[in-house]
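I have placed the structure first, in the form of structure tokens, so that the comments after it can refer back to it.
Missing here is one protein chain; the remaining ones are kept as they sit in the complex.
For reference, chains read A and B in written order, and residue numbers begin at 1 within each chain.
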């Protein structure tokens, strides 16, 4: 069922070539633009308030990534979220480094609070930090394991009416009614900068064509990353192979490789 | 004749290793610096007004690319154009996203108006938007075809005393007395971000050694892109192969591959 959803979403994305507006960090702008092009979407990188309303009127989704943050960019991000709300566009938030500084944690929360339609994509420690103290009480030792952030993700789903993607060795895609586990990817992927940011950008591309869970993006990146790593001699060639693999990805490959598991039960977050 | 011009220009570029000053967008800074190095030029990325006069005193050309625009950078761009005029350096303008927002259209026109010596490099829709309403009346369906922008390009040649390069499946290099068509390149090239920006940067490198039509840059990128695509498994390897191909490009390869056509007639723009 997950595989079918992903295959259909990818097919629709390539037909519609959605425009995705990105306000992202300096480090990954090139990568994420290339990943969006490789999968079949159309990236726009723009940040000026003077053109944000126009740009969001014809974009399919807004991706906000706080990787290289400062007060000027925060103001632009919050303004863009307002415009996304006015134009009823979904916001995909990447809370990079959330928990590493007060600035990042507070900014991520402000963005999450203000977006009317929201998907959050982060790693375990970012999701836990975004959810706040309750979740952190589970202990720092588990921060590298994405399942350690499941409680926090469910809290965010409820608090912000968001869908949440926790990326890690296993990706968890958490929404109000379900949790889906995706088990593709490769251990070398974290050695390429901005792999999570790429997932966030792809999540924006799929959201722009109506796949708002985050499942398709995580599935597509996991499978493409796995293929890329098989032929890589290190993180340099992995990064390049990944763009090639995203470009070549098709239904047959997805059917053969996608490893997903559907958890139908709703997590109880009352105890958090 | 075109082939000879390109071969001689490339030879001169590699001898002179011209310095090219770039005020460009965050997405492509790395790519365009690498393309300039690969072809044999010397990139400088600088934007502060405090060093612009000094930098332009010893640079061979100024490249301005409005891909990630805001009011702070607009002010820097206009100041740099002033300095380029004072030091009698050519300005190469890339009006990225011209037509997509009022900010971009107006900024591109301001830069075009103020530069004393100007080359404009854009895709069909950017060139049409820069030229204004008259050209746009040709209809939006044709926007993806570079020949649809020929009228607009001729208008810009006259209006700004500029040379104009329209890039697309066929590249058109339009100047006061001639239009040259270049038919190299590959359909996969638009799947790499900043391919047009790379052409703009290379145009600056050739302008710095006195080839101010834009022909050599378009020819060199078209041939190198074609070679790069032949060995590419997707846009990731295409981007890397392109730098290798620019680095390896020689007279023999250019002679064998370059497909150009010379249109001697001057376009009538009175009817625009």
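To be clear about the criterion, contacts are C-beta pairs under 8 Å (C-beta built on N, C-alpha and C of every residue); 3 or more make two chains touch, one makes a residue touch a chain.
Just so it is clear, the structure is predicted and the values come from calculations on it, not from any experiment.
Which of B:179, B:193 or B:241 touches the chain that is not shown?
B:241
Specify the residue from the set B:51, B:230 or B:261 that touches the hidden chain.
Spelled out, the listed residue whose C-beta touches the missing chain is B:51.
Which residue, A:8, A:50, A:68 or A:178, contacts the hidden chain when the whole complex is considered?
Selected residue, touching the omitted chain: A:68.
Thinking of the whole complex, not just what is shown, which of B:29, B:62, B:124 or B:215 touches the missing chain?
Among B:29, B:62, B:124 or B:215, only B:29 touches the chain that is not shown.
Since one chain isn't shown, list which residues of subunit B touch it in the complete complex.
The missing chain touches subunit B at positions 26, 29-30, 33-34, 37-38, 43-48, 50-51, 54-55, 239-248.
Since one chain isn't shown, list which residues of subunit A touch it in the complete complex.
Contact residues on subunit A toward the absent chain are 25-28, 30-31, 67-71, 97, 100-104, 190-194, 232-237, 239-240.
Just so it is clear, only the chains that are shown with their structure count from here on.
Hey, how far is the Cα centre of subunit A from the one of subunit B, in Å?
34
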